[in-house]
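Removed from the display is one protein chain of the complex; every other protein chain stays in position.
The chains carry the letters A and B, assigned in the order they are written, with residues numbered from 1 in each.
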Amino acid sequence: MAEVIKVEKLTVEFPAGGAGQQTKVAVKNLNLTVSSGEVFGFLGPNGAGKTTTMNVLLGFVNPTSGSASIFGVDVRQPIARQRIGYLPELTYYYKFLTAEELLRFYAKVFRIPKDQVESRIDEVLKLVELEHARKRLIKTYSKGMQQRAGLAQALINDPDLLILDEPTSGLDPIGRMKVREIIQRLKNEGKTVFFSSHELGEVETVCDRVAILNQGELKVTGRVDDLVRENQMNLEKIFLEMIGYKSPVTV
Amino acid sequence: MMNNAFALAGIVIKELYRRKDFYVLFILTALLTLLLGSINFFNEQNIARYVKEFCLLLIWIASLVIAVTTTARQIPAEREQRTIFPLLAKPVSRGDLIFGKFLGCWIASGIVLVVFYVFFAVITGAREHHIHVAAYFQAFWMHWMMLGVVVGMVLLGSIVFAAPSSNSTISFVVILGILLVGRHLNKVADSLAEPTSSILYTVYYVIPHLEFYDLRDLIVHNAGSAPWWAVGVATIYAMVYAALFQFVAWMTFRRKALN
Partner (left out) sequence: MDDVPTKSSELKMASPRLILLLLLASAFSLSTVLAQWHQNWAGNRSDNGSALAVVMGDSRRIFANHFFTKADVYFHSGYYPSIFDAPKQQERSHMEEDLTQTHDDEDEDDHHAHDESCDHGEEHGEAEFLDKPRNIIDAFGRNFYITSHSHLAEGEQREMLPWLKIAAELDPQKVQTYTVASYWLRSRLNKPKEAEQFLREGLRVNPDSYEILFELGRIQRENYTNPDNARNLWELALLKWRKQESAGLKPNEFNYQQIIGFLGALEEQQGNVVKAIEYFEALKEVSPAKADIELRIEKLKVASEPQ
């Protein structure tokens, strides 16, 4: 299977926040591959370095050392992004636009042929259930609606690879289920999905493979089924073990 | 490149007409001009030049306010509101972003100028019973070219300085400084002692001479129009500076980490 994402010996350091502090190592010597057609869960506690890794993949942050490529193209080339859909964490979209206008703008950037734009917009808005609000300014949206709009823009170009940073955050239970369905559907269409999440139950149901990151270091990576079978416990237990969490009750 | 830049420019223009700033400034300009124009001076009809001068002054101030503030907030707003992330995750390069923002702000200020100058032409036409089409067009065109340099400069500032308000303030000081004393810097330099004199001369040759683009005196005093070749040369001069500022902005922004 072709490698869609390839991360090799990636290290990202941030300059020290305050005086006298050491540089902050956000990602340490990370190796990761995601193959075509996979749904890959990227796990780790807060501050583990998930978003930072994704930022490298999209060219927002330059690696201190190591390299990363998408579809075999170095991530610094904008070309690598034609086939990607990206949903950032905590993002607000142009508030003075309506969802429709926002999607039309992104469609233009992707050079989607004019005669396909409107049907594509209808499609994704229907998928994320925002049709009723398509002509409203984004600034009037609730948090969950904004998240849906974000998902819609990530899907507008019918991408082969989706990079989703906590796609279910801020969504209600139905919204979460919907996202799971979407991921499942994309998988059935043969797309690759790389996403981070804190919802381990959800990860367990949709992911083929996971990686668990702690303090910038890769703790474990493998197929979900294999991990569960080998360790004889569910993903949540594995996760807690990997990050070295000791329950005060069991101690 | 062009496709992305025009797509981005469209967003900037949409933003401008969905915000109140422009309408406020236009209505203010129109009201003040009409108010001043309605004053009776010694029962003398058809006094036109002071109204023209005042209206043009307001147009200049308003256009600079719009161009500078609109441009200054573009990239900081993209970063603060994090819209830059989904944007740059698409096949949009940082060069596209800078050029697109430039184009958007420049075209938007051009649209604003058209509205203002049409108002000006109507006002003067009513008073002087004559509109100097060629001169007015030149004034508009040169004004717009100057705003191209201004937009480029402020765009660069918005990448260099963190806060849009400090960028606006610094840009304003620089722009007004050039407009007011740019023409005379060499004379000032002549009157100074050596090290300062040479420095000032260098500044004189390096700054974009925005005062070229100020044709207000010509149209206030009905002094005809400027030679067209000079307008052409000034257009090229402005484009060179606008391109230069964008290039430096791109150089600075190209490798900048975003978060």
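The rule is short, and it goes like this: contacts are C-beta pairs under 8 Å (C-beta built on N, C-alpha and C of every residue); 3 or more make two chains touch, one makes a residue touch a chain.
Just so it is clear, the model here is predicted, and its values are computed rather than measured.
Peer 1: May I ask which residue of B:34, B:133 or B:223 touches the chain that does not appear here?
Peer 2: Going through B:34, B:133 or B:223 one by one, B:223 is the residue touching the chain not shown.
Peer 1: In the full complex, which bits of chain B touch the chain not displayed? Write them out.
Peer 2: Within chain B, the residues touching the omitted chain are 21, 24-25, 28, 32, 35-36, 39, 41-44, 46-50, 54, 57-58, 61-62, 65, 68-69, 72-73, 76-77, 80-81, 142, 163-165, 168-169, 172, 181, 183-184, 186-188, 204-205, 209, 211-215, 217-218, 220-221, 223, 226-227, 230, 233-234.
One rule holds in what follows: only the chains that are shown with their structure count from here on.
Peer 1: What is the distance, in whole Å, between the centres of chain A and chain B, each centre taken as the mean of its C-alpha atoms?
Peer 2: 41
Peer 1: Applying the document's contact rule, which stretches of chain A touch chain B when the two form their complex?
Peer 2: Those residues of chain A that touch chain B are 55, 58-62, 78-79, 81-82, 84, 86-88, 90-97, 101, 105-106, 108-111, 150, 153-154, 157, 163.
Peer 1: Of all residues in chain B, which touch chain A in the complex?
Peer 2: Checking each residue of chain B against chain A gives 3-4, 7, 10-11, 14-15, 18-19, 81-83, 85-93, 96, 255, 257-259.
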